[in-house]
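Here it is, the structure in full.
Every protein chain but one is kept in place in this view of the complex.
For subunit A:
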Amino acid sequence: MANIVTSFCCVVLAAVVVVYAQRRSQQGARIQYEKIGSDVTMQCGSLDNDASVTWKVNGTDVKARRREEGPRLILMEVNMSSNGLYSCFQNPDGQRRDQINLRVGLPPKEPQVTCRSNTYPKGFYCSWHLQHPTYIPTDFEVDVQHNQRPLEVTRDEVHKNRCHVKFPELFTSFPYRVNVTAVNSLGRASSAISFEESSIGTVELSDSTSHTITDAYAGKEYIIQLAAKDMEIGTWSDWSVAVHATPWMEEPKPITSTTESDIIPGMHELPTVRTLLSYSL
């Protein structure tokens, strides 16, 4: 009995060792994020200062402006072309000692934040974006305050740069304060906006949500977008996603597949119709 248990344990242990060894050999490259325009130092593993190494980038020789000091490679004023997988090989045996995935980018600048409510009176959502790209992975932290209390923030599952907040109460006399911080390996930047419940563009949907445009020209293609406003009070919502449509000239034949409207060569630019429809709520 004891023999079986011991054998079993040995087998499990061996499997663990094998898997660990495999992972170690695959796991060569670590990522190093550096700022565009800076001088970058890459260290080859944990070699001594007097070690001699050869560097390669993506398998080829390093051609950029650089300095080599023992186990270190120093690239001068890096730019996007410096990106790559850098490998160092110890001299003279040529064994690869380290791999570094260099990714060059920028620290984030203040994000632009806007908030709106399309589920009034349940809650509102906020979205943000960076005006300038960072070229490296950047995350966002959001916090929302109301009457000096933090509110629960739910990140959108689909839209990475959107979050949802439930109204703790309606018709309060305190503003909401939304703070968004952009963070990456090179830095962080935040911006905040403050607003009253009455000013973030709220729309309560009513029953009648269709409208017939009666003055469109047959045969002309239109781009249609929709915005809405609560009739009594509030501000206009954002424009909706655009829809292409062409009023037909003859009875439509059965359609077997939906196709985007083709732009026929020689036709003029598509006229854009932005219809402001105010629903009677």
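Operating definition for what follows: a residue touches a chain if its C-beta (ideal position, glycine included) is under 8 Å from a C-beta of that chain, and two chains touch if they have at least 3 such contacts; residues count from 1.
To be clear about the criterion, contacts and distances are computed from a predicted model.
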Which of "Cell cycle checkpoint control protein RAD9A", "AP-2 complex subunit alpha", "Serine palmitoyltransferase 1" or "Cardiotrophin-like cytokine factor 1" matches, in UniProt, the chain that is not displayed: "Cardiotrophin-like cytokine factor 1"
Full-complex contact with the absent chain, from A:Asp50, A:Glu169 or A:Asp215: A:Glu169
For subunit A, residues in touch with the removed chain: 121-122, 147-148, 166-167, 169-175, 194, 197-198, 204, 206, 230-233, 281
